[in-house]
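As you look at this complex, bear in mind that one protein chain is not there, while each of the others sits in place.
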Amino acid sequence: MLILMKVNATEAEIQGACHRVEELGYRPHPLPGATRCAIGITGNKGAVEADSLSQLPGVAEVIAVSKPYKLVSRDMKPEDTVVRFANSEATIGGPEFAMMAGPCGVESRDQLMRTAETVAKSGARFLRGGAFKPRTSPYAFQGMGEEGLRLLAQAREAFGLLVVTEAIDHLSLALIEQYADLIQIGARNMQNFALLKLAGRSRLPVVLKRGMAATLDELLMAAEYIMSEGNYNVILCERGIRTFADHSRNTLDVSLIPSAKRLTHLPIIADPSHAAGRRDNVAPLARAAVAAGADGLIVEVHCDPDRALSDGAQSLTPAQYDQMAVNLGGIAALVGRSVYQPTAKAAR
Amino acid sequence: MLILMKVNATEAEIQGACHRVEELGYRPHPLPGATRCAIGITGNKGAVEADSLSQLPGVAEVIAVSKPYKLVSRDMKPEDTVVRFANSEATIGGPEFAMMAGPCGVESRDQLMRTAETVAKSGARFLRGGAFKPRTSPYAFQGMGEEGLRLLAQAREAFGLLVVTEAIDHLSLALIEQYADLIQIGARNMQNFALLKLAGRSRLPVVLKRGMAATLDELLMAAEYIMSEGNYNVILCERGIRTFADHSRNTLDVSLIPSAKRLTHLPIIADPSHAAGRRDNVAPLARAAVAAGADGLIVEVHCDPDRALSDGAQSLTPAQYDQMAVNLGGIAALVGRSVYQPTAKAAR
Amino acid sequence: MLILMKVNATEAEIQGACHRVEELGYRPHPLPGATRCAIGITGNKGAVEADSLSQLPGVAEVIAVSKPYKLVSRDMKPEDTVVRFANSEATIGGPEFAMMAGPCGVESRDQLMRTAETVAKSGARFLRGGAFKPRTSPYAFQGMGEEGLRLLAQAREAFGLLVVTEAIDHLSLALIEQYADLIQIGARNMQNFALLKLAGRSRLPVVLKRGMAATLDELLMAAEYIMSEGNYNVILCERGIRTFADHSRNTLDVSLIPSAKRLTHLPIIADPSHAAGRRDNVAPLARAAVAAGADGLIVEVHCDPDRALSDGAQSLTPAQYDQMAVNLGGIAALVGRSVYQPTAKAAR
Partner (left out) sequence: MLILMKVNATEAEIQGACHRVEELGYRPHPLPGATRCAIGITGNKGAVEADSLSQLPGVAEVIAVSKPYKLVSRDMKPEDTVVRFANSEATIGGPEFAMMAGPCGVESRDQLMRTAETVAKSGARFLRGGAFKPRTSPYAFQGMGEEGLRLLAQAREAFGLLVVTEAIDHLSLALIEQYADLIQIGARNMQNFALLKLAGRSRLPVVLKRGMAATLDELLMAAEYIMSEGNYNVILCERGIRTFADHSRNTLDVSLIPSAKRLTHLPIIADPSHAAGRRDNVAPLARAAVAAGADGLIVEVHCDPDRALSDGAQSLTPAQYDQMAVNLGGIAALVGRSVYQPTAKAAR
């Protein structure tokens, strides 16, 4: 159920409608649009008393939502969501293509700084890097923890980047909120609903990776978990699904990009590195994702991939990343996107 | 790396070897076997100083383990693990086939008690029932929480059952440790490594469900996460994988059962309910799993499936469950298993 | 569309109804049932003039069929189809469980005779063996061709077996009709519709293997192709599907067995050898398929598997086959099946 406010509804009328929803025992989710505001209603079992809402001042219409997801739906918000940041011109979901790059895991100050500097120079606005690594083996490198977050924060200051890093539980999430700019939820945790709810109560935007066997509907429902808690800045991420195919680590499902965009207003980016699993396929998959309409990319880059503690085989060298970024600019332009060109200052 | 103790090694020699492992900075995992004890070593990076260990009193041999999993491996412990319980004759992994049955979710005292009574009469030793439900939609019934656990504990007392219920995060896990007998880790959390580590520090046995897209190796590595923290009572569970096939909710991969048994000493059970997704296929899949060598089953039974708040379509009625249990007894006997026949007292 | 005849309809009335269907420009498919005959109608585009048919003598009812498959449907023929053979007591789909066994490929007279003799002694009624082998590589052994068929026919005479062997095109099919008793259509040809139509014009029953990525509906439609040409003796075969799982060659989808039986009257058997891909998993999968309700099995057995020219790794030795057959007898009995016990004469 959602309330569509009139084009000229006042802020007071919007608040009034929200207040009435709360009085009915439900939760209102006001989502401002380009021309008018919609208010999603969750917490109801079955039909809401539409009549009592449709007569409120400023309300244009009360609409039943037939899909299992509500807040993620384009029915709720026809125009694209653009995620913005307080101290940066970077956006996700707007006209500028969003480049996120960096190492799989933070391994040392030197490794991180060297890598961050080069990706910033190549136009990335976002620095990726794991401080808490969900590894298949309990005996593999599990990340540097809070020390890794500190290094990420230093790299942010040094190169003017925004930091995106993965949360794996309530403890890491709380730390990430202190140090980083975006929370990443990994593919293995896409249906860790407890973690999704916690992320939904955070003030930071969330990059939500598609699970290896998740349908589009399940991905949207996972995003709905986050939004239903009040965090409306969710970025979907296609990173390859598990199939029988054995020539790539995962199968990048590019058709998810246009299919998701029809159903949801949320931005969607792609991770060609985890899909490819090998360095020489990263650029072709990145180009394909841009051409299919992705809003951004998250790419693994390492200053010395052959010595990486994780995912070295699929990490680009800084030079490879730079070359790829140049090529992508052309394709992005053809599908109506601008690409950020760092000035000397930004990338210093 | 593992230390194989001599057949006649004393308890003091075993403790001595463990102590020496700790001195080297690693973690010892003594796993007693039928004839002799093995001590797994984790926490090492690369090779352990085998020489200094092989000369200790009572040590027969120090063996390098080539597989990525160590403690779950049959190399470590050739004989089957049998999970036992303090106040019950029930076992998992021994000669007696382990039947776990009950509703998908605990919905009310009446629903739980009625269902528990019938499954106890039909020979189930274990009562399943979710108090914390990981649901695809944030708007679906999320379980009764601690109140559900209290009801499960009451049913345990009333019918002499052991309770198995799902943990979804650190909070629910802590509560489950107070009320239940086994912790279930659901398919969606099979690679929630933070949760696996917490379960590894619990005193309760853990039923670990295979993820929808998990390979056998990944399932074993998830079990290794739990064991590496010191909890050696892990029960694997095949519950169907996600494939293109659309005639069942998931595809029960019966070949996982004998394949797992070759590699690991851990028990493995099957969940025909989630695999089937429809009531009329549950019994055939249950029979198939028993025939393939499963150590037990976990089955959804509801006293009134058509009114169930979750998974009603795949829940058996008590009468259907009883009939199925009788049929399974014959097949179990043919593959060398006994089936528990409740006395009047036990099922009262 | 199908015509349901009255219980006491005469043969002349059945023929009259078929004649009328032909006059309308369609094709009648009379399928006799236990109590009454049904006549399937194919070749119509859209609705048939039901009125003119429903008034014919002996006609009880004219029923529209909503499913895309008609002749394979239980709507058309509620009772199970039992495939019978002219000079043998063997059946497929009746109370007796159907065992088919033999080498992957016919390699020599000695290999075939030795294998055939042992499987006959162990109770197999059917001898499998490929003369035309669809191999992934053009450079791999492609089968002995007609000479292989001659050897199969000799083994049939020597041991009283019925021969099932694979057709790969119109030429091999024509030869198989001269030498064998059942035509096998392999998984790779399940949607080779030209071959299905040819098999539909044969007088021999057809074993139709499920394609590696075929849904149940597609399998049923492939069977419909055969039946629509007039050959109503089709035996479905589950042989494992392709999934991400890497511990077995294919994933045996046991749930297909009960799911198919709900929709179709055709028998369904299982091929545990191709599903397993390794000898030690064949028996567990065979037991699972029997327990799930399969009407028979087709199993690879080789007198000297380690020297087999194809599929040696998944072929049982004669001794392993014999042991498995004994075990299966017990399970078959529990699901209401008898198992053929050869007399001295039959197995000579």
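So that you can tell them apart, the chains are marked A, B and C in the order they are listed, and the count of residues begins at 1 in each.
Keep in mind that, in the parts below, a contact is a pair of C-beta atoms (placed from the backbone, for glycine too) under 8 Å apart; a residue touches a chain by one contact, two chains touch by 3 or more.
Remember, predicted model here, so these are calculated numbers, not experimental data.
The chain that is not displayed touches the following shown chains in the complete assembly: A, B, C. When the missing chain is restored to the complex, the residue among A:17, A:92 or A:276 that touches it is A:276. Of the listed residues A:293, A:312 or A:342, the one in contact with the hidden chain in the full complex is A:293. Touch with the chain omitted from the figure is made, among C:91, C:202 or C:228, by C:228. One chain is missing from the display, and on subunit B it is touched by residues 242-244. In the full complex, the hidden chain is touched by subunit A at residues 213, 215-216, 241, 243-248, 251-259, 262, 275-276, 280-281, 284-285, 287-293, 327, 330-331, 334-335. Listed for subunit C, the residues touching the missing chain in the whole complex are 42-43, 68-70, 134-139, 168-172, 188-189, 191-195, 197, 211-213, 218, 221, 224-225, 228-229, 241-242.
Here is the rule we go by: only the chains that are shown with their structure count from here on.
Taken as a contact graph, the chains are fully connected, with every chain touching every other chain.
With centres computed from Cα atoms alone, the innermost chain of the structure is B.
Top contact pair of chains, counted by C-beta pairs, is B-C. For the pair subunit A and subunit C, the distance between mean C-alpha positions equals 51 Å. Residue positions of subunit C touching 2 or more other chains, listed in rising order: 243-244.
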